[in-house]
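Here the complex is missing a single protein chain, while all its other protein chains stay put.
Coming up: chain A.
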Amino acid sequence: MKFHIEEVAVYFPYDHIYPEQYEYMVELKRALDARGHCLLEMPTGTGKTIALLSLITSYALAHPSSPLKLVYCTRTVHEMEKTLAELRVLYSYLPPSSSLLALGLSSRKNLCINPDVLSASSRDSIDSSCRRLTASWVRALAADRPSGAIPTCPFFESYDKASRDAILLPSGVYTLEDLRAFGRDRKWCPYFLARNMIQYANIVVYSYQYLLDPKVANIISKEMQRECVVVFDEAHNIDNVCIEALSVSIRRQTLDGATRNLNRIAQVIDKFKATDAGRLREEYNRLVEGLAQRGNLPMTDTWLANPALPDDILKEAVPGNIRRAEHFLAVLRRLVQYLKGRLQVESVETEVPVAFVASINAQAGIDQKMLKFCYDRLYSLMLTLEITETDEFLHIQTVCDFATLVGTYTRGFSIIIEPFDERMPHIPDPILQLSCHDASLAIKPVFDRFQSVIITSGTLSPIDLYPRLLNFNPVISRSFTMSLTRDCICPMVLTRGSDQLPVSTKFDMRSDPGVVRNYGRLLLEMVAAVPDGIVCFFVSYSYMDGIVNSWNEMGILQDIMQHKLVFIETQDVVETTLALDNYRRACDCGRGAVFFSIARGKVAEGIDFDKHYGRLVIMFGVPFQYTLSRILIARLEYLRDTFQIKEGDFLTFDALRQAAQCVGRVIRSKADYGMMIFADKRYYPVCTIFLTKFCIVLPISNILMKNVPTIISTHQSMSKDIINFDPSMGCLLSFML
């Protein structure tokens, strides 16, 4: 249907629209008009994505004079696929005259079509075997030699020839599969085609990292103009992504690798000194004048940008004592040596950057300014020495990356050295982590650069927390509730098992056989009563492993399998993906299945269990973070000092947003229905307030305290109501146009 919001004609690909979708669009339009950032929360199951895409596309069509580009960031590749599928629905509805180019961008692993490269198994080898065929120096060499002497990639060569004449992709929506098919058809490399096309596309869908990680953003997203609308979808974890982007870990292997890299560089320097001393002198002179000029590398050669933010790179000359190549090399050797010494610790050490820099200065004689320039100085050196196999020099890059970050930022970071993993104290595995606590650092350039940034998710409450964590001023900040005409969701809290013993995953209770049995009995009863798919979330892998094994010993698992097939999320992503695929097929064919998953795992993050794929979700326990983690403790301290957020509050907030995220997976539209069971005594009474206030934003007016038999009967009465429901009546706001 087509309707107007103020002056904008909105193309919406469905005959009906939910009232909250309409409101959402109105708010969004205001934010776009005001050219400001906004924060919108709308529960899952209300069609956020299509409302967003529909409005922004229509807005761009309505204002052809100022071309608006949409950069849509998703957390995962499969979410990207889902978004592109929705875009395709929208595209088929747009007036035929409007040209729209939308595409997804992913790594080589997902886009490459060269069979020789693809035969490599891991992702790293796909990257490097691609580079071996397409790097500029390889191609230059291949051009000199007779053809066939040096292998190149035929797809890249033909793409390179074609790309000289402007835009290559006709308008349309391209998923990764479409790009690959298009590439196979034309014999063009889809990866470089996509990289090139993002500057012409109206809509680009890619991963958070491509915009948030300064190292990557400065390469991939460099050419994006200011007139962009940036959308972060499912952004409830955006603070964690920001923090990850600016954190570095150094292990013993890293330092060993870095030493090897330095030896190699030293050899190359010696060779140059003998043959081409002028080149090194030239570089020295350049450095005297100013910062290393960032040469424009061809797209095929990769060198990540400075890990710190562009504003922080001072426009001043590189310090004198690292201008000479051999001096700089000596500095790096001392740095690596110093870090090696620091790794030999007996107990955990925590330090702030200032103290750490002071200690480097005292012991290795490297001051803060030298540290700050490490990364760029290394880049300049590599360029001078014509070393382009950059993937072999990742270790020394990591060390320089660390040095630059530690030299640039004085607050918002801490350095934590651990001699071993706390959960496996018998295996020595020292690690030095530079951990970022301030989420606003990484996202700041995005807010500064782009006209509108939209942060949206089903779970953003408390909504006033996000502007503080990310340090920005939204023009619009709103939270929508879901209008429901029937109880299509039935959340329940289970505090006691069928034998009236309390159930919980509290540390002192979780291994209690009574609790394990009660959880098992609960699942068994539900499996016998609920049709199609059931999803269970556990608090951690180790807990799930333990409980599933106990169920197996007790025979409960066998009883469950009498009713439904069982699938489990494992640490192996490939296996989990296949398990999910099979789970869906089991639900499709009517056999029914149970999926065991982890509350903070990959499945909980982005896989939908809508419709018959999830008629019931059970959350076993409260998914608190591992509170003994040093990094978490440091972060909590930072939050307390900076934002006056109490540790306990943050932990509860975090656990409940995870729980909400998990159970919210079962509902995607209002025709859908599902039950949710929170099985832990701690959900009541304290957390019920949280749940109703800011958790799912679902109508938990009737959170019920239940034991197993009542849950079963509730299920029966609920499904009876649902079956009598007529979807075309009542709940929809219909526009007669």
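Simple rule for what comes next: a contact is a pair of C-beta atoms (placed from the backbone, for glycine too) under 8 Å apart; a residue touches a chain by one contact, two chains touch by 3 or more; residues count from 1.
Heads up, the rule we're going with is that contacts and distances are computed from a predicted model.
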Any idea which of "Pyruvate dehydrogenase E1 component subunit alpha", "Putative RNA polymerase II transcription factor B subunit 1-1", "NEDD8-activating enzyme E1 regulatory subunit" or "DELLA protein" UniProt assigns to the chain that's been left out? "Putative RNA polymerase II transcription factor B subunit 1-1"
Which of A:52, A:117, A:176 or A:197 sits in contact with the chain that's absent? A:176
Residue of A:44, A:518 or A:576 touching the missing chain in the full complex: A:576
Consider the whole complex, including the chain that is not shown, and state which of A:186, A:251, A:324 or A:369 touches that chain. A:251
Which residue from A:25, A:38, A:60 or A:77 sits in contact with the chain not drawn here? A:77
Omitted-chain footprint on chain A covers residues 14-18, 47, 50, 76-78, 81-82, 85-86, 88-89, 106-107, 109-110, 123-124, 127, 175-177, 207, 209-210, 213, 215-216, 219-220, 243-245, 247-251, 254, 302, 304, 391, 394-395, 397-398, 401, 418, 421, 423-424, 431, 433, 435, 540-542, 545, 548-549, 552, 558, 561-568, 570-571, 573-582, 584-586, 589-591, 593, 596, 600, 602-603, 606-607, 625-632, 668-671, 709, 712-713, 716-717, 720, 723-724, 727-728, 731-732
